Structure formats: C-alpha cells, structure tokens
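Quick one: the structure is below, and I'll ask about it shortly.
Just one protein chain is left out here, and the rest sit where they should.
To keep things simple, chains are lettered A, B and C as they appear, and every chain counts its residues starting from 1.
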Amino acid sequence: MNVILDLSVVPIGVGVSVSRYVAACHRVLTDAGLKPYLHPYGTTVEGDWDAVFAAVRRCHEVVHEMGAPRISTTIKLGTRTDRAQTMEDKVHSVERKLKEG
Amino acid sequence: MNVILDLSVVPIGVGVSVSRYVAACHRVLTDAGLKPYLHPYGTTVEGDWDAVFAAVRRCHEVVHEMGAPRISTTIKLGTRTDRAQTMEDKVHSVERKLKEG
Amino acid sequence: MNVILDLSVVPIGVGVSVSRYVAACHRVLTDAGLKPYLHPYGTTVEGDWDAVFAAVRRCHEVVHEMGAPRISTTIKLGTRTDRAQTMEDKVHSVERKLKEG
Partner (left out) sequence: MNVILDLSVVPIGVGVSVSRYVAACHRVLTDAGLKPYLHPYGTTVEGDWDAVFAAVRRCHEVVHEMGAPRISTTIKLGTRTDRAQTMEDKVHSVERKLKEG
C-alpha cells in the first residue's frame, strides 16, 4: 500500500528553535531512500506504507536522542486504491485547475 | 517506545456518512488489543509504537475493503522519554489545573 | 455557519508540561459560552463559526500572555450544509454502528 504523508514534528522542552530537529528528521527521511519535500509547515514524503512509517518512527527516536524529552507530531496521510498518484501529480492537478480559471 | 495517538479517518468517494467506517476502524483497534477512546472528533489510543501503527494500517486496509477508494487521515501523536504518561493522566492533569482555578 | 472544531494547542519554549496552558485555553472556551469537551488529545467545541474562532484566537493570546513565546496548534474542523449535526450526534452515530456489529 502506497502512502503520501505530511509530517510536522514539534520537539517540546528544548526551547523555541526547532529547525535543528526538523533538519535531523529530514536527513532520516533521505537516508531511508525517501525524497522529502520540505515546505513552510512540514515535510511531505511518499512511498510504501511500512517504509514511510519506519522512517517516521526513526525520526522520533533521533529527535529524542538529540535531547528532546517530548515530541508532538501531526501527520496527514492519504491512500487510494482507484489509481496511482504521486505528490507531484497532486500539485499539478491543482495547478492545472488554477490555469483553467 | 510508547505512543499516544489520535486518529481521524475520512473516507472519500463514499458519500457524506462516514460513521460506518469510523466504527469499523474502532473494531480494528479493539481487535488489536488497544482500548480506543471515541470522542467527537476522532479516536485516541495508546500503546507500543509498532502495535499502534500496525492497527492504523489495518484500519486503512479495512476501510478500502469496505469500498472507499480514497482515505484522508489526520493523526496527532506524542512520545516522551522523561516519564510514562497515559491518556487518562493527560486528561486528569488538565482537570486538576481546572479545579485549582 | 456552524462548525465542530477540535483544538490542540502546544506551547513551545516553556518546558515539557503543557496542562496549565491547556486548562487556561479550556477556561477561555467556557467563558466564550462554548461547552468544551476535553479528551486525551485535545478539546472539541461546536458553535457559530465566528464565535468559535474568536475563542481560538483568544486562546492564543492568553497562552502567549502566560509566557509562551511560541505556539503550535493543530485544528480539525467540519462544516456541513446537508443537515445539522452536534458533537454528541457524531459519537452516537458511531456507537450505534458499533452496537449493530
């Protein structure tokens, strides 16, 4: 089962700056062979369900290892059985509609 | 690694009524040995990371098998290494603060 | 326009314990005449769109005033035009399906 997943990891108890932790998580996703798409409010990845969620788990482990005692994460995810769809397809589909006016 | 996870599964392409699918997912969580807490905007569970996420995956499979061609899910989840905390603890902690005024 | 809204406010930069802020936000919602439903992963309210969102804004103001320099919030919300539905209706609808087996 393929999944498109949007990830926001918020470390709690390590001050106001969180970019160091988001970057570490980005590296975890890259090391897992995923192609993370960084945007202003999270990171989006796509791939096999188990591979993606193993990487999400690894993110939590790494952020805890970096010293964050608590993590609050928000995930949005989508699966579909009617057809294959990539992250790029999703953006293009909306952009096409925007051009049609 | 223990996790508290809040799950909202929204089937797309099967009309406006989604309670049938939420109930099926609830049964999946119960069958997995978790104790799902149903609230007005989702279902909260707690337990070992891998057990919880295996159940979330099973939810997606079951909802697709029921006929939903597309599923959009929102998950909020927390892990902490500083101390153990249950779903009940979280609610009690806020209720205590409310009583203190 | 009526809305059912689930709110999770996470103050950042004030340590690991967040229940004090969640309780303050709960009071804001109550003072706004809403009937907040506290659950293990957030607080759910329902009401007129503008009244609900004015209270959400007030929550952010109060949590900042309490000393949190940064807040990360996750909101899930639903509106519908086909029929009226309360928070209670949503839970009952799923519970009914669970009993039907």
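The rule is simple: a contact is a pair of C-beta atoms (placed from the backbone, for glycine too) under 8 Å apart; a residue touches a chain by one contact, two chains touch by 3 or more.
Treat the numbers as computed from the prediction; the structure is a model and nothing was measured.
S.K.: Among C:A23, C:V45 or C:I71, which residue is in touch with the absent chain?
M.R.: C:I71
S.K.: Using the document's contact rule, name the residues of subunit A that touch the chain not shown here.
M.R.: 4-6, 8, 16, 19-20, 22-23, 26-27, 37-42, 44, 46, 74, 76, 78, 80, 82, 87-88, 90-91, 93-98
S.K.: In terms of residues, what is the contact footprint of the unshown chain on subunit B?
M.R.: 8, 10, 12-13, 15-16, 18, 69-70, 72, 74
S.K.: Give me the subunit C residues in contact with the hidden chain, please.
M.R.: 1, 13, 49-50, 53, 57, 60-61, 64, 69-82
One rule holds for everything that comes next: only the chains that are shown with their structure count from here on.
S.K.: Roughly how far is subunit A from subunit C, going centre to centre by Cα mean, in whole Å?
M.R.: 25
S.K.: For subunit A versus subunit B, what separation do you get between their C-alpha means, in angstrom?
M.R.: About 19 Å, centre to centre.
S.K.: Using mean CA coordinates as chain centres, what's the subunit B-subunit C distance in Å?
M.R.: From the centre of subunit B to the centre of subunit C is 17 Å.
S.K.: Taking each residue of subunit C in turn, which ones touch at least two of the other chains?
M.R.: 8, 16, 74
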